[in-house]
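For this view, one protein chain was removed and the others were kept in their places.
Chain naming follows the written order as A, B and C, and within any one chain the residues start at number 1.
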Amino acid sequence: MKYGIIGASGKMGKEILGVFDEAQHICVYTYDVDGEAQIEAPEVLIDFSLPAAFPKTIEIVKKFKVALIMGTTGLNAEQLELLKELGKEVPVIQSFNFSVGIQLLLQCIERVKGQVDGWDVEITETHHRFKKDKPSGTAIMMKQALGRDVPVSSLRLGGVAGEHNIYFGGLGETLTLSHTALSRRTFAEGVLKSALFAAKKQSGFYSFRDVMAG
Amino acid sequence: MKYGIIGASGKMGKEILGVFDEAQHICVYTYDVDGEAQIEAPEVLIDFSLPAAFPKTIEIVKKFKVALIMGTTGLNAEQLELLKELGKEVPVIQSFNFSVGIQLLLQCIERVKGQVDGWDVEITETHHRFKKDKPSGTAIMMKQALGRDVPVSSLRLGGVAGEHNIYFGGLGETLTLSHTALSRRTFAEGVLKSALFAAKKQSGFYSFRDVMAG
Amino acid sequence: MKYGIIGASGKMGKEILGVFDEAQHICVYTYDVDGEAQIEAPEVLIDFSLPAAFPKTIEIVKKFKVALIMGTTGLNAEQLELLKELGKEVPVIQSFNFSVGIQLLLQCIERVKGQVDGWDVEITETHHRFKKDKPSGTAIMMKQALGRDVPVSSLRLGGVAGEHNIYFGGLGETLTLSHTALSRRTFAEGVLKSALFAAKKQSGFYSFRDVMAG
Partner (left out) sequence: MKYGIIGASGKMGKEILGVFDEAQHICVYTYDVDGEAQIEAPEVLIDFSLPAAFPKTIEIVKKFKVALIMGTTGLNAEQLELLKELGKEVPVIQSFNFSVGIQLLLQCIERVKGQVDGWDVEITETHHRFKKDKPSGTAIMMKQALGRDVPVSSLRLGGVAGEHNIYFGGLGETLTLSHTALSRRTFAEGVLKSALFAAKKQSGFYSFRDVMAG
């Protein structure tokens, strides 16, 4: 597959380059703070950058009519709406988290939420000191799965790749569901899975859950 | 309700006496290491003792034709089979754990188990230093929910009321589901809920999941 | 010992009454939202209430010239200053936490703090939903032991008796020190130890660390 990356020089950008390279896909387009580089037209575009790059991403997708894998966090409601619109023209896969385990965590939240009347719920998320937005996009997905707003505590700590906890607390017991990413590679592998999924679609707005469901 | 307890002087026995007393139920029969005491015929019998008391429990249930709430852990396969037989005559509710949160934990395990091919699974359970059997009955229930045998590490630590963790580990991420009992009261409340459930039944072999489902 | 309690009907007040009663000490004075009750002059006064009761506490200590065990959290700088002054007349033992384990946690923080240059530090504290102040007094003690201000995340969750974590995060590793109170009894036992310590002193302003050191 010939692919392009917005945010190629970022931590996730580098990880994606590594994983796609191992699987013998070819990077033909990059865009980041150092500028733009293009060898050929990409078949799929991956964006792991910052919300500021959003207009450029839309421009590139429309120019090449290619699938988009959108992993940038901190997007606003209007930008998410635009992505849904874009899904009418090309395949768009948007997620704040491309790991299998987070999808399982979300499923567990949905399983539990109707059975804990009167319990308190708290969420914590811990990430490396370089993460700019808070709370994490994944924490927002957790609140959406829960179906209501609850407090989120954001910790920024050394080199932690990503840890999310949700606590359900009754007066006599606590249930805790936790996910720990051991490295960014996990996410890059989910992005690859998503790119392969997107390559088979004509258009549509998809989540990583759709990718997992095949 | 008039009720009896096998194991009345144990830690769980005392907790049950407290919770049932608050709800104005009357203890009319006790049996423990100090002997037997009977005021009246019980309507329901609760057993939180040791497997050694099992024959006595069966004798009492049959003598009074009463419902049985069985919370003793460490029972063998034959004893569990006898309880199922007994369920044909009277209502029998058997569980290794009478908390709501553990039931939720088991449901999450069932939700996750088919989606983690190739991942490792480990269970840990931590209980106060006085707990005699290991692994805990709850850990056994967790393995049953998972549908396969996995390692269980048992920690015995001070006054811990009960903590269970199950870890699902992929190469790039870990999903952890944890339950902490803050006090034995949680379990005693589940026993009360079970006794009220049993009082409405003629016979049958039930789990605490059945009680929760109403 | 004849003792009095400010905040006798609160959760900690009741726990203290229980522990002191078991050790055959006699409660001769109480003060709480329902009013004041006095049988005799106390030899030591215990305050586990709210900052609003502070003037009353000072009044009682001065009236009876008795030792004070001050466990109320959320006191302001001025009130703490007044306690130090009071220590010139009677023994005053002030702590935001009367458990042995928290003292050990503080000692570990002091051991580690000079050896983690460039690492991030985060604190979390989790307490039952009824706790009114945040962050907890114990979290404040942890920051003092660390010698610098760091973020504290406060979670309020069901019936949790009290949990404190401090995370030291480097780029390649994380060190976590955690304390969990299993029940309020732990604190009440520390209060008893403090009352016995105070009974042997003429005056002075002490911490629970002094009590532990004997």
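Note that a contact is a pair of C-beta atoms (placed from the backbone, for glycine too) under 8 Å apart; a residue touches a chain by one contact, two chains touch by 3 or more.
Model, not experiment: these values are computed from the prediction.
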For this session: Check the whole complex and report which displayed chains the hidden chain contacts.
Result: A, B, C
Problem set entry | Residue touching the undisplayed chain, where the options are C:Pro51, C:Gly74 or C:Gly170 | C:Gly170
Exercise. Which is it among B:Pro51, B:Gly74, B:Gly169 or B:Gly204 that touches the chain not included here?
Worked result: B:Gly169
For this session: For the chain that got dropped from the picture, name the residues of chain A it touches.
Result: 158-161, 182-183
Problem set entry | For chain B, the residues touching the chain missing from this view | 119-120, 122, 124, 126, 128-129, 151, 153-160, 167, 169-174
For this session: Using the touch rule from the top, list residues of chain C that touch the missing partner.
Result: 99-101, 104-105, 107-108, 111-112, 115-116, 168, 170-183, 185-186, 189, 212
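Throughout what follows, only the chains that are shown with their structure count from here on.
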For this session: Tell me whether chain A and chain B, two copies of the same sequence, contact each other through the same residue numbers or different ones, using over half shared as the line for same.
Result: same
Exercise. Which angle of rotation, from 0 to 180°, maps the CA atoms of chain B onto the equivalent atoms of chain C, to the nearest 5?
Worked result: 180
Exercise. Rounded to the nearest whole Å, what is the centre-to-centre distance of chain A and chain C, using the mean of the C-alpha atoms as each centre?
Worked result: 44
Problem set entry | Euclidean distance of C-alpha centroids - chain B vs chain C, Å | 37
Problem set entry | Geometric centre distance via CA averages, chain B-chain A, whole Å | 41
Problem set entry | chain B: positions in contact with at least two other chains | 182-183
